[in-house]
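Below is one structure, written out as structure tokens; the observations come after it.
Missing here: one protein chain of the complex. Every other protein chain is in place.
Presenting chain A:
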């Protein structure tokens, strides 16, 4: 099975993240880049499927030169090779143009199964898997906490508010995973050393026949018009327990629509 797993480098959520004042895009140099957390689960799932069914795992990442660190990590975990789509023209792409660029690249490299994390911790749109499936003309199986492949049939458990739905399709398909699906492995030293020798193919937009006028900041469908720093957190509400603390706490939660 030819599995392609999409990984994205995101700014470390543990550090302060900010937008650039000039073009209002994310300042990717201001914070340490790490692998988007959910993508580690996607890589792990890809590796488990390969271990069970054979085949090959290719990492696909769209991002600046710095994203090679993220690609190396996925290779150190055990992926076989990588494709790095990197081009200045891609900077500022929104979800629609990102899905277009990735879909064109996927068509070029070929796949039986594409696995993604269900969202990234920076943009948090959570729509990429659906967009990719649409562009590639394949079934989409999103929010999976379990994936099973049997020949050309694929089934997932899709997490819902009330439990899960069982969703079945046939390959090729696009799957997005949630963090309950597995426990990602830590790379071993052997994996780290092997990753240095694994092939990483760097593609510019021309190499993947991506047209420049459909990607980048200029062709984004939405625009950040203005932004402001989050206001400092307001003082909390103090409820004094005068025998009715429980009721007051419940009223507070209800007012915030938590209960």
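We adopt the following convention: a contact is a pair of C-beta atoms (placed from the backbone, for glycine too) under 8 Å apart; a residue touches a chain by one contact, two chains touch by 3 or more; residues count from 1.
Note that contacts and distances are computed from a predicted model.
In the listed set "GMC family oxidoreductase", "Acyl-CoA dehydrogenase", "Phosphate ABC transporter ATP-binding protein (PhoT family)" or "FAD assembly factor SdhE", the entry agreeing with the UniProt name of the missing subunit chain is "Acyl-CoA dehydrogenase".
Residue-wise, the contact with the chain that is not shown comes from A:76, picked out of A:76, A:95 or A:208. Contact with the undisplayed chain is limited, among A:19, A:192, A:217 or A:239, to A:192. Across the interface with the omitted chain, chain A contributes residues 72, 76, 185-193, 196.
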